[in-house]
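Of the protein chains in this complex, all but one are displayed in their positions.
Per-chain numbering from 1; labels A and B assigned in written order.
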């Protein structure tokens, strides 16, 4: 009986039009061209590498797309139990009519490669995928110097990604990108602030709906420009001035490595820039997506985008001052490790400006999503949780990923709301609609 | 089939008379007077504030109770998914005949307000609520200077709450309360010890059944009076003497703030007083409830009792010495974050004096309770776990909160004991009876 109930709820949820509030879609090439774009997703390359395929064979320079797919399929056996492989099969069956009773093998990959390439080359493929995924709009992840031109920003919604600004401004190339993209010189705290302000102006004028950053587990904002210690601003600005001056000298002397200035200065600048971002989020009324907990480049010889891991020992208490000092900034928060989800539930339950946001990366597997979403749905106000974002690099993946989430959501609503709490199915679907779509509209002012 | 089994087990469990081993009931006003007492529970005010209602509108001075309820109901929509709202509905339906098919709305709250106020004003209301909750007795949370007079201490069982003594003795007002309530001067380690001893004498003479404290995540007892380092007592007492002398001078000079003496002295005194409490728990044979993991005042502008959060990075290894040095003191332990529950299971499995106690605060939501209770029921001796306490401020909430726990317990017993392990239903109910009632009686000497 519960199985039928789950199915009914899933079909209702599955009829809802969606806005995907976080992806890595490239708007000029949103859909895939060949199966190599699909199997090149880091979820496959990293798992196939982890299961034994040398990185060099996967990432060989100039490798023909078809040959790449041939190689990956040849080594895909160890992945057949994973949910990532399940996405691949659902994608192939839904979008490319891959037979329901077949697995992807050495014997049939080429037929799929060729037939899918033909489909992808048809006019309107991108639109067909958006329809299959029921997506009205898709949020992007734009580098700060992205020109944001040549695409429909109501369909592909700009978001200002700020990792480089906060963590890599000590790198001369990043400073130069900032200067060029804002047409200004960045030499001290004041000019840095001006430049960042220009970014916000440009992004919001292009319809940006969020500022976003991923943060390492040991990051704890030291808020300088405003907050209760406003009197200390001059002192901090002086430190920032010195830090930037040292960087500049490094640049002029030709030594542009981060190491040259790595004696505390980058940290000073990181915290200063982070503070600027929050300040401008308040001024421009942009939500600030915090994606908390990633350590970059842990596996140094991993494949592209398959090198990052984490330390699950992180706490939202590190963001206590941030949440207190900026009551007017909304912080949609994603956590990397499921253990932090309970803190996210509790902080969203207490702080008006904290919103629980999706299921990120290593917590983006069915058993963790079910566990984490259950805890949110029973304790966080229904208006303060964004159920899901797909995080995809190519549109096609939105189809199986959203479907996975909707099945889990249907299961939770069936078991914990309809059965355990006696809710009507209609009411359960309404809750689903709010976390799937309504909150994305209201929190980000989208749609 | 499992649904019917769960229902049968629930009904058996629901017939058991209970003792609630931890509440914040005020014995002179145990039941509510109006719906404002119900909706004023911090679980509602903090969630409604988190969902957007300004604190000032909730906590306006001199606000009429009826107007307060009107305002809160007007903003209650975002909470309808939460288990806290589910408590409210179950309470209203069970105690006030609120219609089963209605939600609390702008259109019907006033009728409920008026009809419930009439019921609450009837003679015997308190007794009727106790009957509805099937409660024989209720443990209190008494400040150390509570006179403990004017109520039936077999029904409302005193417990000595000690947060102020351990963490706020640097505050002159707290010291004065201690001096007044013990009719003694507190000027050095020896007189402090005498005063604390008098508290234990008074509380136990009034039938107190537990000493209790909530502790921040970074607390790790430094045990001074006894334990293997007894020889160091003189040295520690000297430090305490100095600390108290400094505080006293602060008091005389008119500077009574904690800041004045905040140079390590409060920490010395915290650990000393904590040690005294343990020592007297041993002497007076009182269990010492430890509620581990709360950070106070994290959200500075939150509503009353809606400001506390936590850092889930805490370990029971911090209490290693305590458990080793005091084998004769029973420590019923509550943990704030579910991640710590596994440690609690393991420490209760190994240490004879560690008992798992209820599901505290942010872990007091159905999915965490189910997960944490399952882990305890399968691995901690059945005699060493106290299933539940309600933590309520008003008696009415005992009805839906205990019912929630009994439903979860019935689900675990049905699925994991009757189905998975082939237990008889009778045997499952006996296990339920032990964690619901029997262990409260035996561990606290109550009932």
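Quick note on the criterion: a residue touches a chain if its C-beta (ideal position, glycine included) is under 8 Å from a C-beta of that chain, and two chains touch if they have at least 3 such contacts.
These numbers were taken from a predicted model, which means no experiment stands behind them.
Peer 1: Among the options B:95, B:170 or B:345, which residue touches the chain absent from this view?
Peer 2: Going through B:95, B:170 or B:345 one by one, B:345 is the residue touching the chain not shown.
Peer 1: Among A:210, A:337 or A:354, exactly one should touch the missing chain; which is it?
Peer 2: Once the missing chain is taken into account, the touching residue is A:337.
Peer 1: Would you mind spotting which of B:167, B:323 or B:444 touches the chain that isn't drawn?
Peer 2: B:323
Peer 1: Determine which one of A:79, A:92 or A:414 touches the chain that has been left out.
Peer 2: Residue touching the chain left out of view: A:79.
Peer 1: I need the residue numbers on subunit B that touch the omitted chain, in ascending order.
Peer 2: Listed in rising order, the touching residues are 313, 315-317, 320, 323-324, 327, 339-340, 342-343, 345-352, 371, 374-375, 377-384, 416-417, 419-421, 431.
Peer 1: In the complete complex, the non-displayed chain touches which residues of subunit A?
Peer 2: That gives, for subunit A, the contact residues 3, 46-47, 49-52, 78-84, 86, 295, 298-302, 306-307, 309-313, 337-339, 362-363, 365-368, 407.
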